[in-house]
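Here the complex is missing a single protein chain, while all its other protein chains stay put.
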Amino acid sequence: MTNNINWTEIRKDFPVLDNKVDGKQIYYLDNGASSQMPIQAIDRISNYLKYEHSNIHRGVHTLSQNATDSFEATRTLVKQHLNAATTDECIFTRGATEGINLVAFGYGDKFIKEGDEIIVSGMEHHSNIVPWQLLCKRVGASLKVVPMLDDGTLDFEAYQKLLNKKTKLVAIIHVSNALGTINPIKKFIDAAHSVNAVTVVDGCQAMAHMKIDVQDLDVDFYAISAHKTYGPTGLGVLYGKAELLNKMNPFLGGGDMIKSVTFEETLLADIPHKFEAGTPPILNVIGFGETLRYINKLGLENMAAREKELLIYATDRIEKMEGVNIIGPDVSQKTAIISMTVDGVHPHDIGTILDSRGVAIRTGHHCAQPIMNRFEIPATARASMAFYNMEFEIDMLVEALQEVQEIFS
Amino acid sequence: MTNNINWTEIRKDFPVLDNKVDGKQIYYLDNGASSQMPIQAIDRISNYLKYEHSNIHRGVHTLSQNATDSFEATRTLVKQHLNAATTDECIFTRGATEGINLVAFGYGDKFIKEGDEIIVSGMEHHSNIVPWQLLCKRVGASLKVVPMLDDGTLDFEAYQKLLNKKTKLVAIIHVSNALGTINPIKKFIDAAHSVNAVTVVDGCQAMAHMKIDVQDLDVDFYAISAHKTYGPTGLGVLYGKAELLNKMNPFLGGGDMIKSVTFEETLLADIPHKFEAGTPPILNVIGFGETLRYINKLGLENMAAREKELLIYATDRIEKMEGVNIIGPDVSQKTAIISMTVDGVHPHDIGTILDSRGVAIRTGHHCAQPIMNRFEIPATARASMAFYNMEFEIDMLVEALQEVQEIFS
Amino acid sequence: MSDMRVLYQEVILEHNKKPRNFGKLEPCTHHAHGHNPLCGDTYTIYAVVNEDTIQSIMFEGDGCAISKASASMMTSRAKGKKVKDVEELIEAFREMMTVEADRTDGPALELSPENEKNMRHLQVFEGVAKLPSRIKCAILPWHALSSALKGESESSTEGDNDEWETI
Partner (left out) sequence: MSDMRVLYQEVILEHNKKPRNFGKLEPCTHHAHGHNPLCGDTYTIYAVVNEDTIQSIMFEGDGCAISKASASMMTSRAKGKKVKDVEELIEAFREMMTVEADRTDGPALELSPENEKNMRHLQVFEGVAKLPSRIKCAILPWHALSSALKGESESSTEGDNDEWETI
């Protein structure tokens, strides 16, 4: 038990975990795809919708003002969680995907030109590859790729060689969703800055598991999705340095992102509103605020320590299984993700058999096909754990993996 | 009572309506800004989050498959509501604003060129103006504006004169959020097609109040927001003809909008997924499905009839007030929106005084500044009614307006 | 007295109806345009400053009763005053308007006796400070005056980003 926290009690805040689905007990080890929300945040959404809903901003009436206050309170919590300098630097998006695309359109189309180079890593999620491919096509820039090493980490030396004065932007993942690898992004950011490239970090898999300090990292843009941090789907945050956000092109046009509109001249609003056109996902933002309060109360460091315990336990058990191979670095360099292959069995067959035992893991390329190509595998079976998981769930995972091996023996 | 429906009973499905906020009874007449969700949809979201949440698509496990099924069931309901030819033509967005921007980027940047013309109406919401201003700036096209007549309708003759072979796109609002005007969009669409222009209709204020049939309208793109149709914030639908969607540029890049990714070549997914990059707002989509079921059960035509009753009642009462002016067409040509000015009183002062009596209306330019400029007013006070409103709420509105006049007498 | 009567004091309603110093002042040495993004209302403040004194001051624009009365009373108070005294008054007015937000932020400003008196007159706006949605209305003209005195030409009740981007 980490820090005397009673994890069995904590687990009760997540009703789905001990729920039966179609009469079958679920063992939820798919947190990397989407994590579960604490009941406090679920109830907050429900109460908001029952008693407090109204559109926000510009409303003179009490309901609207209260909703605006609850909405903006989340922005303050987000600012604290990321240690942004101001709330203006925290833009609400639909998710990390929109956040990264916002940078590609708002920053990329304005500042990246023909012949420029964009560096991405070979470990990226598709959402940190495709927007840059599309941008390159629009503006005539080219994409360079930082290779991965056999141990599932990035080749920093190769990265340094790729950097040059044509490099205008470096897009890199903080924690790999496919392997769990924690990249030393501060080093990558510093090196990018040495050639004056801006940096875009995909922090989707990081925020739930470690303290993020955007000022300390000196990162230019940092994108997350709430649903990977015990919050709701439909919401993300893009952190951007105010100085950059101010000089970027706007992205979506519409209400709230303007000061005034006439057909002759339209004045843009200041950040963050400049990038928040239209009615935002109010209920999701308010729900996420409650999630962040929950995390603050439980303590991110306690959650991380518990996840490390689970990772070590699971790694020990799985490493002992012959014919099961873990892809990725050792436990000291990763979050609680175990990505594996089973000799002679396609990962989707693993997934189906595990599912028949109620074990919910993800199989496939995890939207990171370049990693699969790198390791010359079609896919992996990935178990991803959260602080609310328990050893018995890992035991069930192992038992089900044994059944896979028996069936395919 | 319309059709023997007991509206007092129906009203209980919307707890906020009879709720006290800060100890004060609320009279919610701000449905044009955002409508309330029925308790059935709220509970659906809550249950989904408590017992069923998982990321969708690509998941082999039961939880993920069930969530995918619930998610896609909403798409089928949306297809039925809009009478789209296929579900592939119904794209989930964050809201109407994103939907319109998607067309501007995906269609506009590909097919609209320097010297081309885009027509918008003078009655548009900013979200159907600014994306086109931004597009014009990107590609060098120019914007033409259909003027409004004194009665708050569009000048169709002037529109016909604007149409010519340079016209590539016509963007028009179905129902004005500021005035309630129902535009005869079928006529506008036909005329646009006669010069081969594509049409983008902003249906935000229409879907909750009338049957939409995109095939009958023969509209090319139709955008809505769920939160204006008794659904959640953070969700919209863009309907687009498959033929057009297929040939458009993709918009946001990321997971799910691709068939496969390599650094050399990335294959795009088929519609609708081509335009749905990243994890969608799953909980919002599932909640909206329940809203649509609710609407189906109650009957859109019953809801509309009840709204007409309320509109007539309110119009009668307000028309009798000296010094209060209703802007916009008569009740036969509009939805249940009353936009007004009070002689000698700025609309925000009206808003504040009404709020002190618990009457929640919206005051301001309603993100439609060109309308305000047209009528040479800074703003209006807008009461917007839904089927769940009651005559006593309108009485309270009138009483509060009388207080406004007394204070400012 | 009902809440609304506290907010819309007679003085405010009277200034709203008959605003003082309303109109354009040309030529002038300072002027600034103030914008309230919450409603879209704008005011322009014009001033002639000479020997550190605001010799004359006028305002133009349209907005709610609160903002108009605020502009009217502000210009009445500022006319003929030393710039530094007016700056102190601006500070004091802003403090009154944000007092709800950060009451714990330390002691109130030490005002000159003159400004103590001015502030007693401006007390009629205290009711506004309790209505977050209207605070910006009251502050709007003061912001604009403050910008004008600093030699800036645009101001907004939101933040200090001076460059206004257009499409």
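A, B and C are the chain letters, set down in written order, and residue numbers restart from 1 in every chain.
Quick note on the criterion: a contact is a pair of C-beta atoms (placed from the backbone, for glycine too) under 8 Å apart; a residue touches a chain by one contact, two chains touch by 3 or more.
Quick caveat, the model's predicted, so the values are computed rather than measured.
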{"item": "Which displayed chains the hidden chain touches across the whole complex", "value": "A, B"}
{"item": "Omitted-chain contact residue, chosen from A:Phe111, A:Phe156 or A:Phe408", "value": "A:Phe408"}
{"item": "Option touching the unshown chain, where B:Gln65, B:Thr315 or B:Asn373 are the choices", "value": "B:Gln65"}
{"item": "Absent-chain contact - pick from A:Leu134, A:Ala269, A:Leu298 or A:Val324", "value": "A:Leu134"}
{"item": "In chain B, positions touching the absent partner", "value": "57-60, 65, 88, 246, 250, 253, 259-260, 265-271, 274"}
{"item": "Positions on chain A where the hidden chain makes contact", "value": "130, 133-134, 137, 344-349, 352-353, 356, 364-365, 369, 378-379, 403, 407-408"}
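Operating definition for what follows: only the chains that are shown with their structure count from here on.
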{"item": "Euclidean distance of C-alpha centroids - chain B vs chain C, Å", "value": "38"}
{"item": "Euclidean distance of C-alpha centroids - chain A vs chain C, Å", "value": "45"}
{"item": "For chain B, residues that touch 2 or more chains besides their own", "value": "130, 133-134, 348, 352, 364, 369"}
{"item": "Multi-chain contact sites of chain C, meaning residues that touch two or more partners", "value": "39-40, 133-134, 167"}
